[in-house]
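Step one of this worksheet: look at the structure below.
The complex is shown incomplete by one protein chain, all other protein chains being positioned as in the whole.
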Amino acid sequence: MIILELFINALIAGILLGGFFAALSIGLSICFGLLDTVNIAHPTFIVAAAFCTFILNANFGIDPILAGIIITPLFFGLGWVIYSLYYQFFEKTSAEALRGLAFFFGLLFITEVVLIISFGVDHRLVNAAYIGKSFGGEFAGISVSVPFRLLSAFVVAAILTLGLQMFLDRSFFGRATRAVHQDMMALSLMGVDPVAIKRIAFAIGLGTCGIAGALMIIVIPIEPAVGRLFIGNVFAIVVLGGLGSISGTLIAAMILGIAESMVSTFFGPSWAPAVSFTILLGVLAFRPTGLLGVGDTR
Amino acid sequence: MIMRYKFEIGCVAFLVLAFILTQLGLNRFFFFAGFAVLQFIMIATAWNILGGYGGYINFGTAGFLGVGSYTSIALIQWSNVSIVPQIIAAAALAGLLGLAIGYFTLRLKGVYFAIATLALAIVLETVVNNWDFVGGAAGISILPTRKPELLGAVIVDRKIGVFGNYKEFLFFLIAGMTIFSVWVARTIEKGKLGRGLNAIKDNEEAAESMGVPTLRLKLIATTISGALMGAAGGIFPSYLTFIDPLTAFNLEFAVYSLAMPMIGGTFTWIGPVLGGLLLGTVQQVAIVTISSELNLLILGVVLVVFVTFAPHGLVGWFMKKN
Partner (left out) sequence: MSEPLLNIDSVTKNFGGFTALSNVTTEVQVGERFGLIGPNGSGKTTLINCISGLLNNDGGTITFDGHNLNGMKAHKRTAAGITRTFQIPRPFHSMTVMDNLKIPIEFVSGTGASQAAIAEQAMSILETMGMAEKAHQETSGLTQIELRKLELARAIAAKPKLLISDEAMAGLTGNEVDEVLEILISFNEQGMTIIMIEHIMRAVMQFSHRVICLDAGELIAEGKPDEIVKDKGVERAYLGV
């Protein structure tokens, strides 16, 4: 019975965690999956956003989710600038793709060090009414508990992900972004500037870091280097989901969330970081086109 | 005739010089810092065999170094195996790891190899964190002074040993390993393997179509590169005397191993040597004079600036000038 109880609680926590993972990955799904820019610094930008949320919350008492929305334009702008630079120095000159990767890796490292210099290596938290409480009860003799911080993150993440998916599926801009992925020439023939489309799409992808950062600091205490642990999660999710597929990203995020929650419950939290990376390595080795089999990895 | 063996003569001369330095009774800090710089050169050289010649970026330097370090620690814990077999075992294991990860990811686009190597470093760190035999997350102390048998009988003290203390011995050892690595890299560069890797870097499909066995060459390169990194890690615990997963698997190694060849120039063996010498020295000076965080910030900025504006590094810049 105790095993069953642990299992059910781990499953619930896993699904909620999956929603949080989806919010972390959705921006990368756009930047990497649709635009082919290997933004390895994505999780670190999310950590930067989490620190911004921390400042707004600690100094002005602003609700973390509201703070996430407030800083989103900032990250949209950052994405705009980064893509412009990336395009100018790497994409336009068709430099080796791997040099672009080194560029993002450098950004990751710089961001991390700047955060360490400004905030130190201590863990930080935020305050809000829904953090720390949980909702629970007994069902058929099994006691279930749902922490509010995970639940609120899940709800916001679901709105963010579904909203973005609808936007990309229904709007002209969304269709143009998919077209950029498939055929740049066709777009230019239609009189649309593919670079402008990509710049906006990248900025949207990075813009999601604002809200994802707020969710991160709601879910876990943060420190500057915590982003590294999520590199495995986000890339595993984006690759597993099939590059550029938003619904695939959601499913993969759930799978990873549940897997990580199960491992934490039954083997101990210190093994959790290995889960995502092991899944990532396994996917790359055996199923590189992702679950839905539409990715292009070769 | 002498001109033809200029490089080999230079290697021997360097080793003789390194040996003489150990006999002068210099301050220990000199050997401590000298070791760090030489180890940097070795890491940069090893990284460049795959990254510079073949164009495949390895973010997992820390993983390979960590495997090397913890192989040594496991051997010490198991039965006080001495340093030379430690290093050989470390190299063998890291080389095998390179082969395995290469085999699973090198059929994919290059970025997946890069991401997989980063993933590897974190998986390994988690494993070591949970492995109490080698100290777990808390780390472990290795005290060569208390266990002289680890270093063989050559050093114990001035009276009977060749070297006055273990720092001098390790300095000489890393000098030999670094020279060996540079020789390996240069031999690859001047040979068929290096030319094949270059073709892969320029255009992999064209290389394969022109008869270059791309997968095999890449696997050879990951294995050699991994083994040399493993060796550089294998000597690490004896040098640091204390090691924990955070140190052994530090992301800084990935940044350094990328930045050193990029700054020096990735297309020739001189590049990583120059970059390693430069960044290694700056690091040793910066730790003493400014804060190490600021040093890392400068490192990151320098990496981005070189990747963006000077893809051929210092060597490329000098060659253009002449």
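Residue numbering begins at 1 within each chain, and the chains themselves are lettered A and B in the order written.
The rule is short, and it goes like this: a contact is a pair of C-beta atoms (placed from the backbone, for glycine too) under 8 Å apart; a residue touches a chain by one contact, two chains touch by 3 or more.
Please read all numbers here as calculations on a predicted model, not as lab measurements.
Chemist: List the displayed chains that the omitted chain touches in the full complex.
Modeler: Counted over the whole complex, the chain not pictured touches B.
Chemist: Using the document's definition of touch, tell me which of B:Leu17, B:Val84, B:Ala206 or B:Leu246 contacts the absent chain.
Modeler: B:Ala206
Chemist: From the listed residues B:Phe236, B:Phe267 or B:Phe306, report the one that touches the chain absent from this view.
Modeler: The one listed residue touching the chain not shown is B:Phe267.
Chemist: Out of B:Thr214, B:Asn250, B:Gln283 or B:Thr308, which touches the unshown chain?
Modeler: Of all options in B:Thr214, B:Asn250, B:Gln283 or B:Thr308, contact with the hidden chain holds for B:Thr214.
Chemist: Kindly state which of the options B:Gly34, B:Gly196 or B:Pro245 is in contact with the chain not pictured.
Modeler: Result: among the candidates, B:Gly196 touches the missing chain.
Chemist: Since one chain has been left out of the picture, which residues of chain B touch it in the full complex?
Modeler: On the side of chain B, residues 192, 195-196, 198-199, 201-203, 205-215, 267 touch the unshown chain.
Criterion: only the chains that are shown with their structure count from here on.
Chemist: Can you check the complex and tell me which residues of chain B touch chain A?
Modeler: Residues in contact with chain A: 55-57, 59, 101, 104-105, 107-112, 114-116, 118-120, 122-123, 125-127, 129-130, 137, 201, 251, 254-255, 258, 262, 293-294, 296-297, 299-301, 303-304, 307-309, 311.
Chemist: Looking at the complex, which residues from chain A come into contact with chain B?
Modeler: Residues 38, 40, 85, 89, 95-99, 101-103, 105-107, 109-110, 113-114, 116-117, 225, 228-229, 231-232, 235-236, 239, 268, 270-271, 273-274, 277-278, 280-281, 284-285, 288, 297-298 of chain A touch chain B in their complex.
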